[in-house]
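Of the protein chains in this complex, one is absent; all others appear in place.
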Amino acid sequence: METTEMMSYDIVIVGGGPAGLAAAIAARKNGTDRILILERDKELGGILNQCIHNGFGLHTFKEELTGPEYADRFIQQVYEMNIEYKLDTMVMDISAEKVVTAMNRRDGMFRIRAGAVILAMGCRERPRGALNIPGYRPAGIYSAGTAQRLVNIEGYMPGHEVVILGSGDIGLIMARRMTLEGATVKVVAELMPYSGGLKRNIVQCLDDFGIPLKLSHTVVDIEGKERVRAVTIARVGKDMKPIPGTEERYTCDTLLLSTGLIPENELSAGCGVEMNPVTKGPFVNEIMETNIPGIFACGNVLHVHDLVDYVSEEAAKAGEAAARYVQSGCAEASGDRTPIRLVATGGVRYTVPSTIHTDRMDDLLTVRFRVGAVYRQAYVSVYFDDERVQHQKKKIMAPGEMEQIILQKKKLLERPDLQTITIKIEEDDTADPMKGSSDGRNMSHTNESSGAADSTAQADHLKEA
Amino acid sequence: MMQKRDLTCIGCPMGCQITVELDGEEIKSVTGNSCKIGDRYARKEVIHPERTVTSTIAVTGGDKQRCSVKTKGNIPKDMIFECMDAINRVSIPAPVKIGDVVIRDVCRTGIDVVATRNIHKA
Partner (left out) sequence: MLYDVIIIGAGVSGCAIARELSRYRLNICVLEKEEDVCCGTTKANSAIVHAGFDAATGSMMAKLNVRGNEMMDQIAAELDVPFRRNGALVVCTDPEELDGLQQLYDRGIANGLKPDSMEILNREEALALEPNLADDVVGAFHAKTSGIVCPFLLNIALAENANVNGVDFFFNTEVEKIEAEDALPNGEKIWKIRTCNGEYRTRYIVNAAGVYADVFHNMVSSRKIHITPRRGSYCLLDRAAGNHVSHTVFAQPGKMGKGVLVTPTIHGNLLIGPNAQDIENKEGTNTTADSLNEIIEKAARSVKNIPMRQVITSFAGLRAHEDGHDFIIGEVEDAPHFIDCAGIESPGLSSSPAIGEYVRNLLEEKMKPERKKNWNGIRKGILNPASLSFEERNELIRKEPAYGRIICRCESVTEGEILDAIHRPLGARSLDGIKRRTRAGMGRCQAGFCSPRTMEILHRELGLPYEKITKSGGDSRLVIGRTKEHSGEE
C-alpha cells in the first residue's frame, strides 16, 4: 500500500453494474489498455444480481434471460478481456481533473489519475421520508429493492403480510416474489391514476395471484410502534391529496415502497458535472460526455431506464467515446461548431442527449425521452428550428415507457445553421400550421412500445416507478 | 356451453381489455383487441396459460446460501405453486454454474429447473 504514489489508468469506470461492464467492454474493444472498474459490492453485476426474474436481454441477445444471467454474459467478457476491477471498493471523490479517490480494505485510500472517467453508479430508491408518509416509524418498512436483496440474495423474508405502495415494476415484481415465497400481498396502492409498471407485470405479478391494484391511492397512516401492524390507504383526488372518508385499513407486518428511483449523482455533482433537474442525471452530448471533457455518464446514473438493453447500448457508446478521447490525447474532439441544442417541451420531459455536435455523431443517433402524462393517439413531433420535420402518430405513450427517435447525421449536416431540435407531443394533428410538411424521410422512427409482444420483455428493476 | 373470459393484453402499454368467447376449448370470438398481437395472446392465454417461474434455491457449502433459478421453459400457470413447493424442498451443494439442472422435469411438466447464477464454494 503505497500512499504517496498515484496510480494511473486510461479509463476509470465508477460502478460495475450493467452500465459499467458494457462501457468497459466497449472501451477495450476500441483499443484502450488500462481500464479499471471500481465496484462497491462484493461482486460485479450490480442490481441485476438481485433481479432474478426473467425478461432481460431480448434486444441484445435475442433470448429471454434473468438478471444474473444477463449480467454474467458481460462479466465473462470482462474476465476474458482481462479488464481490471476492484470489488468492495467505494469511490469517495472524483475531481474535475479526473483524479478518482477510492477506498477499500486491502488498498486503503488511494488516488487514481484517469485519462477519462465513466460515471456508471446507477440509482437508488426514494425512501419513505421523501414521501412524508405519516404514521409511526416501525420495523417492517422497506424499499422494494432492499426487500428484493434480502429475499433473493440473502434468503430472508421481510414479513408475512405485505402492503405495497407504488406500482412501478420493482413493486410489481416484489408482489409476485413475496407471494411465491409464501407471503400474502394484500394490496398494491398507486398514487397516480395509471401504473408505472408494464402491463405484462400487472397481469403476471398481480392478476395471476389475485392481488388488487388500487390506482389513485396512497398510504395515509402506518400503525405499529415496534413492527408494522397495519397500513391505511386512501383514495386521492386530482390534487393528489387523500380524500377523507375513503380510508381502508389493512393489517399487515410489512410495507414495501416502490415509489421511484433517483440517479445517484453525489459524486458527479461533487466534481462539477452539470445536472439536469428533470432526470437528476448529468446533461450529456451525443457521445455521452458531460460538460466536463473526458467525464462520461451512462446507465441509470444518467436517466432511469426501463430496458437494461438500452443501458448496455448507451454504456457501450460511452465506453467507445472514452476510448477515442484518451487515444486522441484527451483533446476535445468536437470541432468549432456550436452544438445543436435539443429542446424537450410540450409533454416531453427531457431528452438524452441534450446537445449534439454534428461532426462527431454517429450516422444514426438515438435520442431517448420520456413523456409526462399518458397520451393516446398523439403525435411525436420533431422540429429543426421552426420547421417540423417529423410527425409520428403513436397509439399510446406513458411516463413509464421510455420513447425514442433516431436522427440521421446526413440530415443534420445538410443544415449547417441548425441551432435547436425540438421534440414535443402534439395531441391534435390539425393544430399544427406546418401540417403536410411532415417529412418522415428526415429520420427513421422506431416505436418500441407498439412493436411485437416480445419487445416488451423488460429490465423491470431498472424502471422508474 | 358458452363462456366469456376477460383478459388484459400484455402486448403493449395499451393494455387492451380483450373478451374471449369460448365453447369448451373452442374459441368462438376474440374482441376488444386492437391488433393481431392481442388476438394471438388471448387465444393462447385462455386455453393454455403458461408462465416461467423464477425463484431461489437453498445452497450448501457455497459463498452464498441461495442460488437463483428458473424453469427452463414455461410451465402451466396452474402449476406455479406446485413448482415452488418442489423448489423449496431442495437444497443443492456448491459449486453451481449457470445452466446447471437443479430439478429435472419439475412436477412432470417436462421442464427442468436450472440455476441462473454461479455460486462458488465457500
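Which chain is which? They are A and B, in the order written, and residues in each are numbered from 1.
Everything that follows uses one rule, which is that a contact is a pair of C-beta atoms (placed from the backbone, for glycine too) under 8 Å apart; a residue touches a chain by one contact, two chains touch by 3 or more.
Model, not experiment: these values are computed from the prediction.
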| item | value |
| --- | --- |
| Contacts of the hidden chain among displayed chains | A, B |
| Residue among A:G31, A:G108 or A:G272 touching the omitted chain | A:G108 |
| Residue among A:E154, A:D362 or A:E387 that touches the chain left out of view | A:E154 |
| Option touching the unshown chain, where A:M7, A:A139 or A:A373 are the choices | A:A139 |
| Interface with the undisplayed chain - residues on subunit B | 56-60, 65-66, 88-91 |
| Where the unshown chain meets subunit A, residue by residue | 1, 3, 40, 88, 90, 92, 103-109, 124-125, 127-130, 132, 134-140, 142-143, 145-146, 149-151, 153-160, 181, 220-223, 225-227, 242, 253 |
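Simple rule for what comes next: only the chains that are shown with their structure count from here on.
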| item | value |
| --- | --- |
| Contact set on subunit B toward subunit A in their complex | 7-15, 34-35, 37, 40-41, 51-56, 58, 64-66, 68, 70, 77, 80-81, 84, 98, 116-118 |
| List of subunit A residues in touch with subunit B within their complex | 49, 52-54, 64-66, 68-69, 72, 151-155, 177, 180-181, 198-200, 202-204, 207-208, 395-398, 400-401, 449-453, 456 |
